[in-house]
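Below is one structure. I have some questions about it.
Here the complex is missing a single protein chain, while all its other protein chains stay put.
Moving on, here comes chain A:
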């Protein structure tokens, strides 16, 4: 297949389920479980889940695209990080490999990368990554007008009425996160990990990297979780020690001498109950976070959302029990989508 032959895939059905594929095995699992679309990235800094043991070689991408296409599913390639000056070629090469592999769209954030793909691969479909932090109709239109972006992945900071309003003012599709890790900072504008570890979320695709994580149990049974030597949280002997993500840690402030969740509690986003409202607001595609998750996680989440979307399409109510069960026993949130008070 030559470089200019990105087939104009049909993305027209609303309620599209966009599912994470951290590995080829997870991709097959997601497709088999009913994903309309899967998203994935290469094993390097060109995508925002550049974690050890995750992601695809060019060969794996090619065979995975074939697997998905044979089953009617689409593949999105995440090229959603920001190349630092001098390293742009890695992102350009990744786009060329994606074209040759037959991916159905690219997910981009950097204007230089978007422009390169728009000019070099004019048939390519571009989705604007949440990492671009386009949270107004004007910002979204900027990317649509200049790079032909066909879909925006909205930041997780908008209420449903705000999403409806945005939809009425933009010429492209909307994709929103509905399940998984609940990022607190504006994506693409966070250097917290780089401040503590020397690896950048924007430039290296890394967030709170596992290699810098340590847990230390004290004599009294309490546990400290650290990132690059900084204590992100400490846990009583009967508490579950969470992963030390900087924006989910507990800190003290002058007037808050007991540790408190200064940014957010370790909590998952679950918009299962809101799917009909989101569709009514004009959301075209639902994104499930979790390229770092296991195959069994991907299977159960994708199946539950598949059933929910199918029943909505059939004019019925989604089976909420399934979706609620996914986060049973864990803290879950509807985040900003439900109310402005979240802010």
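We take it that contacts are C-beta pairs under 8 Å (C-beta built on N, C-alpha and C of every residue); 3 or more make two chains touch, one makes a residue touch a chain; residues count from 1.
Just so it is clear, contacts and distances are computed from a predicted model.
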Name check vs UniProt for the chain missing from the figure, options "RNA polymerase sigma-70 factor, ECF subfamily", "MoxR family ATPase", "Translesion DNA synthesis-associated protein ImuA" or "Ubiquinone biosynthesis protein UbiV", returns "Ubiquinone biosynthesis protein UbiV"
Just name the one of A:36, A:110, A:173 or A:289 that touches the chain not displayed here. A:110
Among A:58, A:148, A:242 or A:259, which one is in touch with the chain left out? A:259
Out of A:29, A:101 or A:200, which residue would touch the omitted chain in the full complex? A:200
Identified contact with the non-displayed chain, of A:52, A:72 or A:86: A:86
Options A:145, A:168 or A:214, residue touching the unrepresented chain: A:145
With the missing chain put back, which residues of chain A would touch it? List them for me. 82-88, 109-113, 115-116, 132-139, 141-143, 145-146, 155, 157-158, 162, 184-186, 188-192, 194-198, 200, 202-203, 224, 228, 230-234, 247, 249-256, 259-260, 262-264, 336, 340-343
